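As you look at this complex, bear in mind that one protein chain is not there, while each of the others sits in place.
Here is chain A:
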Amino acid sequence: MSLSERLHPGLNLAGTDPEGHEAAEEVLFGFWIFLMSDLVLFAVLFATYAAMSVQGIADGPLPAEVFDLTAAFVETLLLLLSSFAFGFAILAMKYREDRRGVLVWLLLTGVLGAAFVAMELHDYYVMITQHAAPPQASGFLSAYYLLTGTHALHVSSGLVWMAIMSIQIAVLGFTAPVKLRLMRLALFWHMLDVVWIGIFTFVYLYGVAS
């Protein structure tokens, strides 16, 4: 099988690292499947939210009363920019194997991601203290916190993973396993964007509009 036939969707090492590319096929395919399973989890949480944000209000506040669209928009920008920065990190790895370049881009990614998580925690804080909207207040809020919280937990674990990868790049250099791990982290990070776009649209925009 020629290299071009082994192309897999998303990031790949074809053209710059034939051996790594060959090894990537199975590993990255496996990770795609993992992401698919993870997305099923999110789909279930979305479905739960869809039902409960309408029928689970009880005596609690309505979505439009508790959401801050401006904050959600800034969070969207932060997360998308961090994904953009990760893209540059991967390009620097693929074409130049440039340790410093990759580390700097990863740092930028991490800072933007951390800012996203911090803003989201601040959102929670405002909701709980100013709008009396903790997760215990209603079924709707339970579903809201679980959906966005699961996403935030994914982002946070991505940040930990990123920190470890930075150490591995510094200590081990661009060995094949390190490269493949970084590519998987990149897929993971981009997947979280996709999920966030869903959250921004269906939870925030739709919630404030309705």
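The criterion applied here is as follows: a contact is a pair of C-beta atoms (placed from the backbone, for glycine too) under 8 Å apart; a residue touches a chain by one contact, two chains touch by 3 or more; residues count from 1.
By definition in this document, contacts and distances are computed from a predicted model.
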item: Options "Amino acid/amide ABC transporter ATP-binding protein 2, HAAT family", "Alpha-D-ribose 1-methylphosphonate 5-phosphate C-P lyase", "Cytochrome o ubiquinol oxidase subunit 1" or "Membrane protein": UniProt name of the undisplayed chain; value: "Cytochrome o ubiquinol oxidase subunit 1"
item: Touch residues of chain A, complete complex, unshown partner; value: 25-26, 29-30, 33-34, 36-38, 40-41, 44-45, 48, 51-52, 55-60, 135-143, 145-146, 160, 164, 168, 171-172, 175, 177, 181
